[in-house]
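Single-structure report; data block below.
Missing here is one protein chain; the remaining ones are kept as they sit in the complex.
Right, subunit A next:
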């Protein structure tokens, strides 16, 4: 029996911690971005790229995207295991979302790399 198939962590408690830790990281990122848009009257190409050219902002953004990857992966697993009872269909949807999340993470990495 492989009960943990499809989850992100190796166990329920591990998923529990990962879900909350990633939530806190993303919460901080959202608060920061709200602050940025609130304090920047006119968002131009110059100050937009200026923001993401900082090393700390690249790290912060990739950290938040890692949060999205982990949180999204575990979150969709929780939703799917509750509502999609056919294991084949569930595995397929989980596959699509998991691959999509990795694509989002990698896209973020390469975009940040080039700014």
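As a working rule, a contact is a pair of C-beta atoms (placed from the backbone, for glycine too) under 8 Å apart; a residue touches a chain by one contact, two chains touch by 3 or more; residues count from 1.
Simple rule for what comes next: contacts and distances are computed from a predicted model.
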Point to revise | "Succinate dehydrogenase cytochrome b556 subunit", "Protein-arginine rhamnosyltransferase", "Molybdenum ABC transporter ATP-binding protein" or "Glycine/sarcosine/betaine reductase selenoprotein B (GRDB)" - which is the UniProt name of the missing chain | key: "Succinate dehydrogenase cytochrome b556 subunit"
Check your understanding: In the whole complex, what residues of subunit A lie against the chain that is missing from view?
Key -> 20, 23-24, 27, 30, 45, 48-49, 52, 68, 72, 75-76, 79, 97, 100-101, 104, 107-108, 111, 114-115
